[in-house]
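With one protein chain held back, the other chains of the complex are shown just where they sit.
The block that comes next holds chain A.
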Amino acid sequence: MPHPLSRLAALLLASFAASQAMAANVYVSNEKDHTLSVIDSSTLQVVKTLKVGKRPRGITLSKDGKSLFICASDDNTVQVMDLASGKITHNLPSGEDPEQFALAPDGKSLYIANENSNVVTIIDVASRRVTGQVDVGVEPEGMAVSPDGRWAVNTSETTNMVHWIDTATRKLVDSTLVDQRPRYARFSADGKLLWVSAEVGGTVSVIDVASRKRIKTISFAITGIPKDRIQPVGIRLTRDGRYAFVPLGPANHVAVIDAKTFQPVKYLLVGRRVWHAELSADEKQLWVTNGISNDVSVIDTAALKVLKSIPVGRYPWGVAVSGS
């Protein structure tokens, strides 16, 4: 029988290893501070604040998880940060005023929406070159690439449409009308459905990818909150197809939607003007950015409860979680 102390040591080591495995870094872009806040997902504390380009908005991790792409909107570029050193290694040519982008599943191409020039710019990440531009509607904003890599979709805020770009031919092949001011698009894990939020319309449209037709429109109602304050923006879907989480902007709530029945099941109170969201790799945590109250809220997805709100920089916008 081993010595009790050695058993204790082994136990401590094991629990340490477990907590290490769970700990992830959460990256938050602060639009007004031109910084990136780094939060430890196990202690829920800000551990670092890094200086980045002007007006950082959309952020996304590279497929290997070693670098972070940052839309530095007022610098008209996409910055690439090496996460180990926290240094910007190089910039990618993004076209004018990049706000949101999506990385193809193979991690090779970046699709960037250029709000002011009504185009989607396609960049080859390795060669750091623009490989194509596709004309879309007015004020392109949301970007998503289907899990099979076949479709890149873009939402245009003024045209109120989802534009379907065939990634093989890089041509716009179809458009689907949705509600007013579509801000964000997200494919389901199986790639069969596309969820699109409409900020002014106050709805989320669910589109069948095969037919590119809208099959469901989800509306929201929160007791005591006027309808016009309900402005859905970001969307996150769990891999098991159970829940969809939709931050509702100035309604200061995140809607939890049953992704099978398309019915909202719960509204979670968070900070002011909540826009974007990201799930942790194990999908146990959902992180959302509260633009006006300058903090992020972390939600326990099993209990559907807000655990904590953590102050970051001014106007937190985008969020990415390592490992996810």
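What we mean here is this: contacts are C-beta pairs under 8 Å (C-beta built on N, C-alpha and C of every residue); 3 or more make two chains touch, one makes a residue touch a chain; residues count from 1.
Note that in this section contacts and distances are computed from a predicted model.
Taken from the listed names "Transport permease protein", "ATP-binding cassette domain-containing protein", "Alpha-D-ribose 1-methylphosphonate 5-phosphate C-P lyase" or "Oxidoreductase", the protein name that UniProt assigns to the chain not shown is "Transport permease protein".
Across the entire complex, the residue among A:26, A:162, A:248 or A:270 in touch with the chain not shown is A:270.
Within the set A:256, A:306 or A:321, the residue that contacts the chain not displayed is A:306. Of the residues in chain A, those that touch the hidden partner chain are 223-225, 252, 269-272, 293, 295, 297, 305-309.
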